[in-house]
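All protein chains but one are shown in place.
Letters A, B and C name the chains as they come in the text, with residue numbers starting at 1 for each one.
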Amino acid sequence: MTQQLKLGRVPAGGALLRRISADRPARPVYVALVLLVVLGWLVFALDGGTFLGQENIVGIQQRSAALGIVAVGQTLVILAGSLDLSVAYLISLTSLVTAEIMAGADANVPTAVAAALTVSALIGLANGLIVTRLRVHAFIATLGVALVVRGALDARYDGPAGSVPESFQHLGYDRIGPLPVSALLWAAVAACTWLLLSRTRLGYRIYAVGGDAEVARLSGVRTERVVVVAHVLCSVCAGIAGLLLASRLGAGAPTVGTDGGYDLESIAAVVLGGTALAGGRGGVAGTVGGVLLLAVLDSIFNQLEVNSFAKDVVRGVILVAALAIYARGRRTR
Amino acid sequence: TSDKPAPSASGAPAGAPAGSAAPADKGTGEQSKFFVQADYDAQMAMRKAQPTGPSDKPWEQTIDPQLVDTADYKKAGPYHLCFSNAAVDNPWRQVGWKTMQAEVALHKEITKFTALDAEGKDDKQISDIAELTGKGCDALIVSPNTTATLTPAVSGACPKVPVIVFDRGVQTDCPVTFIKPIGGYAFGAAAAEFLVDKVPAGGKILALRILPGVDVLETRWSAAKVAFDKSDLQVVGVEFTDGDAAKTKSVVSDYIQRYGKIDGVWMDAGATAVAAVEAFEDAGQPVPPINGEDQQDFLKKWSDAKLTAIAPTYPTYQWRTPVIAALKVLKGEQVPKVWNLPQPAITQENLATYLKPGMPPLHYALCGCEDLPGYPEKWGGTS
Amino acid sequence: MLRMTGIGKSFLGVRVLGGVDLEVSAGEVHAVVGENGAGKSTLMKILAGVHAPDEGTIEIDGRSVAFGHPVEAQRAGVAIIYQELTLLPERTVAENVFLGREPVRRGLVDRAAMETATGELLKSLGEESFGPRDLVRRLSVARQQVVEIAKALSLNARIVVMDEPTAPLADHEVELLYTLVRRLTARGIAVLYVSHRLREIFDLADRITVLKDGALVTTTEASSLDTAGLVRLMVGRELDSYYPPRAADPPGEVLLSVRGGGNARLRDIDLDLRAGEIVGVAGLQGSGRTELAKALFGAEPFTTGEMTPRRPRSVREAIAAGIGLVTEDRKAEGLLLNQRVRDNALLVARATGAPQPRTGVERLLERVRLSPPRPAQEVRLLSGGNQQKVVLAKWMTVAPRVLLFDEPSRGVDVGAKAAIHDLMRELARDGMAILMISSELPELIGMSDRIVVLRDGRLAGELPAGSTEEAVMSLAAAS
Partner (left out) sequence: MRRALPIFVVLAGLLVAIAVVNPYFLEPPAFLAFVKRAAPLVILAAGQYFVIVSGEFDLSVGSLVTAEVVIAARLIDGSAEATWPVLALMIAFGLIVGLVNGVVTTLLRVPSFITTLGMLLILSGAVFLWTGGSPRGALSEQFRQLGRGSLGPVPWSVLILAVVAAAAVWATRARFGHTLVAAGDNDRAAALSGVRVARVRTVAFMISGLSAAVAAILLGGFAGVSAQVGKGLEFQAITAVVLGGVALGGGRGSVAAAMAGAFTLEALFTLLNLYGISGALEPAVQGVIIIAAVALGAVRFPRARAAAAS
């Protein structure tokens, strides 16, 4: 018996990366993050800046908050075996809904927030229902919904509209010590999602459905509901990001989501964090790491004033390399 | 153009006639909500005004300046200049950005120049501006990605550092100076007036626009609309092309097919003008009067095919001015509150001076960069 | 306590069940048997709420029920062990056992409770080699089946359905399952038991329901039937003898030979396969039988040792050397389920660039006794037995000299099984060398000209034709 068990195991000489990525998909991204922070520190030191200074740390957090919130939502749908390509347009839409309803008045803030979240939940519902009821592949379904939202935006808006009151801008600009409020919001969203995924039935079922929808269904999970709820939550996250952006921009903007590339970038951040694109494996911790990794990278790029074309090349290489490393880690179990 | 709209994430461009025309009017649809009569009038006046300043250096010229005092900002060199750039994602911005870098290199007193590229993202530019204000810059140059949404960030920076805004404005007057060419109305009007002049009465005009809703482009069209409405020309179509050459060509071909003959083409930007010209060539028709912009490919086509054309400009030499302005501010010299740069149009008469063989096809002739070190190689040309 | 009446079901316009009645009483083991595609699993899935019946009613304790989703059947007290494993490899044992029914405390999942309960269930199943926190993907198939059983038991259901639960189990594990089933019935729980292994049916069942072509044949007391009688009911005709006669001639030349073959799971394999003979491979679960087949086939190649033809380093080399493998998992490794029969049959020929059979695919399908031989049919719509025949056809297009069979009759009904056995004999007679891995000892003994036994990745010995089950088992299990 003992011998059999030994035979089943990975040879002891297995590479370090293989071992760290074997069970905890989030670990490699944090290893990479630490390495990158060290690199960043070196770069800044040589270049005459302070990487770990308050300015830069605040900058990193500010830059990652919106993407971070979207990516957390994206994690949910990806874990459930789906995908959401409509978040970018949705972010634009909610930023506009927010700013237009607020119209610069403090009194309208609660209504506007509620409206933005409702709109995003409805879009998420549409995504979810198209994927589950009409059985349209998520790639096409959410691309189609994205086009519809884009049509609505194009038809109604020619540029920034609405305005948010001073009070609402605190969300985007204030900070408590070294912690911007926006980053705290991100942290809160991430923490809630983490709790959801690791400690609630819904979370368990999201993993189950993403792991194998048929198995989940046969085990008594109402898989369609789970997928729909995941989509709704993802869209609500995008809605929150829209709120945050409205607060930072002072207005709503019909291109803020697409200019930000939140659709593909959020997916990139999620998979960088070790979540399997096919669903069922991974988690929020990895996504947070993935977003921070991208943000630190951006901060280093900024310090070195790397031009945007070189940045794209580096990002592309990192994305593919990271996934190749994950794949190596998983091949031998 | 000042700023090609940044790429949208989803594909599927397609042509569609916009502004469904009411039968009574000239086919130009409703006036854009971006249209501001006072601005329009001001720009029309500036087109005729004589700029002050050295005429061989249009980037130092200014029209109708209202000078402001900058003694408060005066400090001794050397200087650290900072620049928050909206993006470098199109040829216009590429040419401008290179020109600005070359301008910086001219001035020994600028010992450090920190530039951050926001990659077309409002949110990133807001963070970039915040980051730059913390970097000990002596002056901050901003080329905003969008007008309204960067206002808070610029307002936030003003108290800490002298701010110079160019290309697009912001909705606050806290920057020391705002540098821009005359503006979109002037561009649109110049092209439209040319067509009114050259196209026989009753002629069919096709108007090609990039995208709706981009402020600098909306003003161009709205000024053209004013001119066409006053004229006896018929605008048979106003189409959006997404700035896509293939789509432009298809749209123009469709119109040639549908109407048999198009008598004039108005464009809100020159990037796809050559494609429009080719559509006529491919249909075996003479190319009607058309406007483009100061890009080399269009100028070359104009010259080679002997077009009846005009090229209003939105000069890239405006990228030199912010650096010059920043130094003036730091030296305590007066600058205009709004620095209106002249905005010449290329016409048949001066075409030869702007046609520069050896420069890349998408190079903008009015870069004002010919005297800068590194020209032409740095701009992708060969001497 | 359970009464299903007049159940009918069609898939894509094809009627797979019609007018089936089934009555089960408390504390009874009720076997459901029939050929592949008879509709056993479909009937069970209707009971479990996976499929909604097109017609018919289900009553539990006299109350009529209609399940729109498996969870509703669970709530009505029905638990099921599906024919296919329904586990999530990336989740822990406990998470799998309680999937869909996680205990919660104050809104959050109570992991401790879940793990304790799972631990107790595993203990009651006599399973100590793994715990509630182990990831399912790290368990062997047999152990995964134990998890599957634990999952069904955790429901505390009143009706437990077991659809071929022993397919992945070895004999001693089957014994454990017997004990378990008896314990359930003692508590008044009704067990519906589906299996192709007739011995199990007679060991366990109180009553037997026979299905054929989606219709009810009969329900009788198990004691009133013998094996031959049951087979007659299932197949609708007499099957005179179980296994085709062995070849009369002595085996021919050696077509494949290994000396000292080894890799990560195997060691010191010496083996000769001769033209015209069928060599059986016996061994316990995990003894390396599948690995042996895969090594000979180049899929998980030998890393040491000598082999003629040259040791294949890849599947393509093996195929080129005239070796074929009928895998143990048809659906995952053998077939393109969405493609037509024709494309499946031609797959190997196309992949290797071998000439396609001149006789045409139709002839080939007849030869493997595919019924009806419709080359344009999508394979996923075929019964298990017919699917297995398509796999065979796939290999016969390239006429291999050595054909390896890994569990050729797993999940295949008696009729199709006999056809496959006949065919294997026929191929051997035509000069092919055949290696057959089987967990069914009667099949192994009935078919093999000699039997090699594997233990822990090594050869434990060789037995002649006609050896007893005891002889095989003692070699396989000896320590």
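Everything that follows uses one rule, which is that a residue touches a chain if its C-beta (ideal position, glycine included) is under 8 Å from a C-beta of that chain, and two chains touch if they have at least 3 such contacts.
This is a predicted model, so every value here is computed, not measured.
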Whole complex considered, the hidden chain contacts A, B, C
Out of A:Ala88, A:Ala141, A:Ala161 or A:Val232, the sole contact with the unshown chain comes from A:Ala141
Contacting the left-out chain: of B:Arg47, B:Lys121, B:Lys204 or B:Lys249, that is B:Lys249
Even though one chain is not shown, chain B touches it at residues 7-8, 10-18, 20, 88, 90-91, 94-95, 97-98, 212, 240, 243-246, 248-250, 253-254, 257, 271-272, 274-275, 278, 282, 297, 360-362, 380
Logged for chain A, residues touching the omitted partner chain are 130, 134-137, 139-141, 143-148, 150-152, 154-156, 213-214, 217, 264, 267-268, 271, 277-278, 307-317, 319-320, 323-324, 327-328, 330-331
Note that chain C touches the absent chain at residues 11-12, 50-51, 297, 299, 315-316, 319, 325, 327, 332-339, 343, 346-348, 350-353, 380, 394
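Note that in this section only the chains that are shown with their structure count from here on.
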Hop count on the shortest chain-contact route linking chain B and chain C comes to 2
Larger contact count among A-C and A-B belongs to A-B
Relative to chain C, the most remote chain by C-alpha centroid is chain B
Expressed in whole Å, how far the mean CA point of chain B lies from that of chain C is 72
In whole angstrom, the CA-centroid distance of chain A from chain C equals 43
In whole angstrom, the CA-centroid distance of chain A from chain B equals 36
In chain C, the residues touching two or more other chains are none
Touching at least 2 other chains, the residues of chain B are none
Within their complex, chain A touches chain B through residues 49, 55-56, 58-59, 62-63, 66, 85, 88-89, 143, 146-147, 150, 154, 157-160, 163, 169, 173, 245, 248-251, 253-261, 263-264, 298, 302, 305, 307-308, 311
Seen from chain B, its contact residues with chain A in the complex are 5-10, 12, 32-34, 87-89, 114-117, 119-124, 126-128, 130-131, 134-135, 145-152, 156, 212-215, 218
The chain A residues in contact with chain C across the complex are 1, 3-4, 7-8, 23, 195, 199-201, 203-205, 207-208, 211-212, 214-222, 280-281, 333
